[in-house]
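Complex shown without one protein chain; remaining protein chains in place.
Presenting chain A:
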């Protein structure tokens, strides 16, 4: 379940007839686990406060803690381990000195986080528990121990990465044999598929110089199937940005699909697709049985029974039907699957458009990100890069039809070029195409209300003053807003697990009303005063909603054949939407879904009896609408 987003798919799996279709969520479940081993230097330099008073070692511990907590939310089956080196005390299976395995590679857990919290808030005394060996350690043994930790993990691991946090750019200075031994071990690690990610930290007044030692260790490593090229390397080794750097690498980059982009006959190259933005959901609940000796997890066994013969049904004995005019119209599973498939996986270019032709209001699903795939087509990178640059310079977007993978439905999408942006903090935007799914006409709803009202300039100016006062200078950045629902959920779980009382969270999405008032209160007041003096707009037809809707729908090509071309607008002016809602529910047989309160409210409004239980209320509503 790692490296991608969970969805609530599990809940409705049974109701979904599309067995042949692989959903993102299912795919996600099959993903193997990622593992990260933090390897933290405990030499005296790491324990010296930097200019800003922060101590590198504790910063590193905080990073490890943050990663663990993030993993709990995003992918709780990933493995995280922590190993200290340069410690006075030792704890490892091979009895190497100066190596202390703090946490084996395992799924993140409450106790592990607590342990880190303890180190962080100094309730676990560093000197007493670990101590520093004053720079004495053997890096080769550190790497060896790391490889043993990966090797001995019983879990099946997808990716293995070692996060090395140190501010020593020249270990074993002068000792050629130790240095070469370290390099050999590092090579062994990489041959074993373990990627070393170096998080270098500047010492005060001394920049970390990779060329002294680490460059040789980091070069030439193959990273399993994923990225064949070293990512844009960060040249910045400031302590203050350590957490940010670790977080960027925290989730193993993993592509979602790998398909050809066909520009025309005989002209195609490979692209990989990634989900960079997608709604993160709460983990799905599990069922447990708590009445036994211990809490035991419960497995749900789902089976299908033929109502007519009361026999169990195997998947091969299943067909599918839709109700059509009161009759069950039956199809085989293959026929159903074939209805939505219109070609093999791939992106087929149809042509280019101006960027403005796909405004934000045409959004329908989350975007994806495309990057060249040199491994499936040789020459993809150059072709991709040429197209990207050309489109960006011409400010054009590409329209393609897109089938993500076999048996997936096909959609039209827009590819928006995005050039790389690098700042002093490293890569801000990766180079590639943003893939924006486009809506079909089927997915578009006309704007329901028309007006030709234009507020007076004075009012607009007054509003502009408020906007200026409450302007967020750096704009909106998702990083600043944690999802309060998720935060609360995991806080409650954590508190329950640890028997803590504190379940409050800091909801970052709440408006800062006090500051807002201080800054703009007077301006808002002014806006209200100005608005109060404005003549209210007059609309001849009070029922704006209904009238304009009819007009809007006239533009539909097929209206004539449907016969509703000249619909009349006889909706009563006081139609308050509630009626429509009820009518709709009635028409679709969904009255049961309405709340009792709504049912009552409606019955009151149409002066019908509105007492009794829900069933009785529904009966009343049905009676009202019945012909």
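As a working rule, a residue touches a chain if its C-beta (ideal position, glycine included) is under 8 Å from a C-beta of that chain, and two chains touch if they have at least 3 such contacts; residues count from 1.
As a working rule, contacts and distances are computed from a predicted model.
Novice: Report the protein name recorded by UniProt for the chain absent from the figure; options are "ATP-dependent DNA helicase II subunit 2", "RNA polymerase II holoenzyme cyclin-like subunit", "Small ribosomal subunit protein mS29" or "Eukaryotic translation initiation factor 3 subunit B".
Specialist: Cross-referencing UniProt, the chain left out corresponds to "ATP-dependent DNA helicase II subunit 2".
Novice: Out of A:517, A:592 or A:608, which is the one that touches the chain we can't see?
Specialist: That would be A:517, which touches the missing chain.
Novice: For the chain not shown, which residue from A:205, A:423 or A:451 touches it across the whole complex?
Specialist: Within the whole complex, the residue contacting the unshown chain is A:451.
Novice: Among A:151, A:240 or A:344, single out the residue that touches the unshown chain.
Specialist: A:151
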